[in-house]
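Report on one structure; see the data block that follows.
Every protein chain except one is present and positioned as in the full complex.
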Amino acid sequence: MPGNSFGQLFRITTAGESHGPANVVIIDGMPAGIPLSVDDLQPDLDRRRPGQSKITTQRKEADTPEILSGVFEGKTTGTSIAILIRNEDQRSKDYGDIKEKYRPGHADYTFDAKYGFRDYRGGGRSSARETTVRVAAGAVAKKLLHTLHGVRIVGYVKQVGAIVADVPDPAAVTLEQVESNIIRCPDAKKADEMIALIEKVRSEMDSIGGTAEVVATGVPAGWGEPVFDKLKADLGKAMFTLPAVLGVEYGVGFGCATLRGSQNNDIFTAKQSHISTKSNRHGGMLGGISSGMPIVLRCAVKPTSSIPLEQPTVTSKGEPTTIATKGRHDPCLLPRFVPMAEAMMAIVLADHCLRQRATRG
Amino acid sequence: MPGNSFGQLFRITTAGESHGPANVVIIDGMPAGIPLSVDDLQPDLDRRRPGQSKITTQRKEADTPEILSGVFEGKTTGTSIAILIRNEDQRSKDYGDIKEKYRPGHADYTFDAKYGFRDYRGGGRSSARETTVRVAAGAVAKKLLHTLHGVRIVGYVKQVGAIVADVPDPAAVTLEQVESNIIRCPDAKKADEMIALIEKVRSEMDSIGGTAEVVATGVPAGWGEPVFDKLKADLGKAMFTLPAVLGVEYGVGFGCATLRGSQNNDIFTAKQSHISTKSNRHGGMLGGISSGMPIVLRCAVKPTSSIPLEQPTVTSKGEPTTIATKGRHDPCLLPRFVPMAEAMMAIVLADHCLRQRATRG
Amino acid sequence: MPGNSFGQLFRITTAGESHGPANVVIIDGMPAGIPLSVDDLQPDLDRRRPGQSKITTQRKEADTPEILSGVFEGKTTGTSIAILIRNEDQRSKDYGDIKEKYRPGHADYTFDAKYGFRDYRGGGRSSARETTVRVAAGAVAKKLLHTLHGVRIVGYVKQVGAIVADVPDPAAVTLEQVESNIIRCPDAKKADEMIALIEKVRSEMDSIGGTAEVVATGVPAGWGEPVFDKLKADLGKAMFTLPAVLGVEYGVGFGCATLRGSQNNDIFTAKQSHISTKSNRHGGMLGGISSGMPIVLRCAVKPTSSIPLEQPTVTSKGEPTTIATKGRHDPCLLPRFVPMAEAMMAIVLADHCLRQRATRG
Partner (left out) sequence: MPGNSFGQLFRITTAGESHGPANVVIIDGMPAGIPLSVDDLQPDLDRRRPGQSKITTQRKEADTPEILSGVFEGKTTGTSIAILIRNEDQRSKDYGDIKEKYRPGHADYTFDAKYGFRDYRGGGRSSARETTVRVAAGAVAKKLLHTLHGVRIVGYVKQVGAIVADVPDPAAVTLEQVESNIIRCPDAKKADEMIALIEKVRSEMDSIGGTAEVVATGVPAGWGEPVFDKLKADLGKAMFTLPAVLGVEYGVGFGCATLRGSQNNDIFTAKQSHISTKSNRHGGMLGGISSGMPIVLRCAVKPTSSIPLEQPTVTSKGEPTTIATKGRHDPCLLPRFVPMAEAMMAIVLADHCLRQRATRG
């Protein structure tokens, strides 16, 4: 099927562009009888919202969601849930240049190659603006997961440039810790350094990359479907659907390359017949199926492609030119990436929660 | 849908266990009129085959495929293609221990948690034996890609333990270079070191991890579907469906975390109106859509979980015990991983080739 | 996947209830560069609209669509198209009875059995109100089909009660003929009789069934996918998704039961190497694949379940009671069914148009 749907049983379908009238998501598969209102959606939307702090883009959007269907008398009905978020601060005039010039690192050229025609206002459908409704859908998925299984999902910034946070126990990080600073890093000292670096980078009309870590606790053992819909496969896909993600890893991740089996294997242990592992280098999945241990993944997020610094490029006719992106952009994508990644993890887990119910009844 | 299918228009569905009668794949969506025979399948199957060299498992399998349908008078008919590969060297007695004990790093426990019942012979469906038919299907996908677009896919071992190959231009690596040594590394000097390390690790009854790099050249700009079926998302999922993969990255990958936008952006250039980029940190995809540059990805592959060294574990009832895996296993998964990863990349690209045809006619 | 999406490459996903804020559809897979505006949608919406004539329900809805995405400067962009239609005349008070009583012939009981909870206002998601956005999506599909292949789709009422229209050549019926009377029957004489019958039935506080015929001309030979996505299978499913449809048949339909092969087979003929059949008992599909002849199908539509006549029923607790539906309902569903059936046929054909492009390039 086309590319604007994600998930099998808990399924989202989205539409909308950066500078069109609105973004909308239809969520299909949410079980009936779960309390749901816009109050469940707004907090994560606020965490994703532009203009939330001095280190994010200054585009102004209230991102107030309207639930159009699927909820009756405060509870889900089991039918499809549509959520609408209108765009407000569009300022298309900022983007005139993109019409003819391909921005380095952006999808301008590839969209043209694909469709032969594109909405160039603010990147159109390639803009991260489309993730607004994903975050709303993620909040619905979180509600499902927490109501049915007590699952909690927390993401945070692990690295900005060369500054790496010290997070001794990923599964112990709380939402409160994450939200205690504008970079969303639970290591307060490193958070200050990250913020300072981002401000410096912005003052230099540039941008900077980083990594985020996302953790789910409370996921029971047994979620994930052999052999192609392994939980690690669906989570991996989910993360790579997010703009700017160049790498995804679980547990020890790329570090496994230098380990021996005897070092890498997590040893099983049991307490009153509850089986777990003593360590979690496997990141909560074995054979792609959840093990009951915390799911831990990391994403590499590239530096924002749009920078005020002038860069060489070509026009759509292949003529050499230069471009300096004057729109409002984030000097570092990480703080606003965190709720996006949490949302996508929640959507995948909600899907596999339902799939496991179908399998085991 | 359930987890044994992959792809939208070029779609594979597989069945089979490590020690059952056979593995089978049904390939749906292959266009009509493309020449195809078992001779197209055998070379990659031989590259994946156990027992191919002194550094792989010694299980003996001819892995001779039988094409059951979809080919008539030497050409594909457009209808579904079934390929059957029977298991021969099963030796189930080797695996008696697994019935009651959970092997560290394996899916024994998670399959039990999922299904409440499992085929414990050699890991059943969680064994990498199921990738046999994926490799056969990948060969079909390669045929499609090469026939319609001249696409070539080459993978190789980039790293084993701390030994990292020097590969100046990933897109220039040839199949001949890769196949010139048993570790499948185009850097001959590092290849020797890798082989020596693997022999040492095996003599110590242990295993070792590594990374593989896979490159596709000739992919035209425009493949990939916004926003959830981005090429990077589908390739990422494909790689994570393979056993033992703990990380996937494109182009500069996790290295992007320390780069600035001005350093990371690849600059567009044009020759006679053909647009490309001067560098390829983006790994051949922008906005998740192919840019026409080589697609470059890397996978982190953990050390084989099954090791002859004795390790502590628990029984299915939670009682402490120890286990030493006496089956025939690879001391390093990387050399046989290469054709598997190539196959999955080919399957994803074949799928998006057809999807782009549907979009643009 | 869940049940609110339809189609593979041209795909619609819908949400909305009879008395909620709005209905919305996301259309995925529409090719780029095709002119599209609300003016393309309104005519079919007006044909489906309640209150359009004396023989339909008097609920007042303007059914004005808003295109939220996927169209830029008057043309489709290739990305997902969201269309929003707000509900206006909701009068929920009319439906208080349904909360506790199961209406005969309705989905009240089955929704309760399914979800354990339901939106009882006007039938919620089981109401034909959800077809509003299907008709909008169908208009988009018609645009695709007509732009790319000159396909035309025309439906009409074939039968109401025992009155059967005489339609010598289904493929020759024009939209103008159909729209020349309020029952949408191209046989003017029988149309008058049908209208009189419906008025009589309504005066008796009852309803009446009928059949509709839908015809597509201009469909090239070769659409439809063996063996499960035959065109007849997907069209059949599409029609049965519409409320109140109890039967679907093609060409000679159930009449084939009494025919011999020598009577039923349509004989091939050729003019300047263009192959067709002399008759069309096969309804335009052979082996489930379009033959190039007009596609002709008929749907049986049951009499409206909601009738003002008092009927016995039970409450949700199983207690005997009676019910007389006082809401605003159609005494005969057929005239408003015609644009719904056309829309679903258009959506299926648009899907298979794209699927054939993927197959043949």
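Order as written gives the chain letters A, B and C; numbering starts at 1 within each chain.
Quick note on the criterion: a residue touches a chain if its C-beta (ideal position, glycine included) is under 8 Å from a C-beta of that chain, and two chains touch if they have at least 3 such contacts.
Note that the structure is predicted; figures quoted are calculated from it, not measured.
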Of C:28, C:44, C:187 or C:266, which residue touches the hidden chain?
C:266
Of the candidates B:47, B:106 or B:125, the residue in contact with the absent chain is B:125
Looking at C:54, C:114, C:189 or C:326, which makes contact with the chain not pictured?
C:114
Of the residues in chain B, which ones touch the absent chain?
1-5, 7-11, 13-17, 20-24, 26, 28-29, 32-33, 66-70, 72, 75, 77-82, 84, 114-119, 121, 124-125
Interface residues of chain A (partner: the chain not displayed)
1, 8-9, 29, 31-32, 78-79, 148, 226, 354-355, 357-361
At which residues does chain C meet the chain that is not included here?
1-6, 8, 14, 102, 104-107, 109-111, 113-116, 125-126, 130, 159-162, 201, 206-211, 220-230, 232-241, 243, 245-270, 272-275, 277, 282-283, 285-292, 300-307, 309, 311-314, 317-320, 356, 359-360
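As a working rule, only the chains that are shown with their structure count from here on.
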Comparing chain centres built from Cα atoms against the global Cα centre, which chain wins on proximity?
A
Just how far, in Å, is the C-alpha centre of chain B from the one of chain A?
26
As a quick test, compute the distance in whole Å between the mean CA positions of chain B and chain C.
46
Distance between the centres, which are taken as Cα means, of chain C and chain A, whole angstrom:
39
By the touch definition above, chain A meets two or more other chains at residues 1-5, 8, 14, 114-116, 125
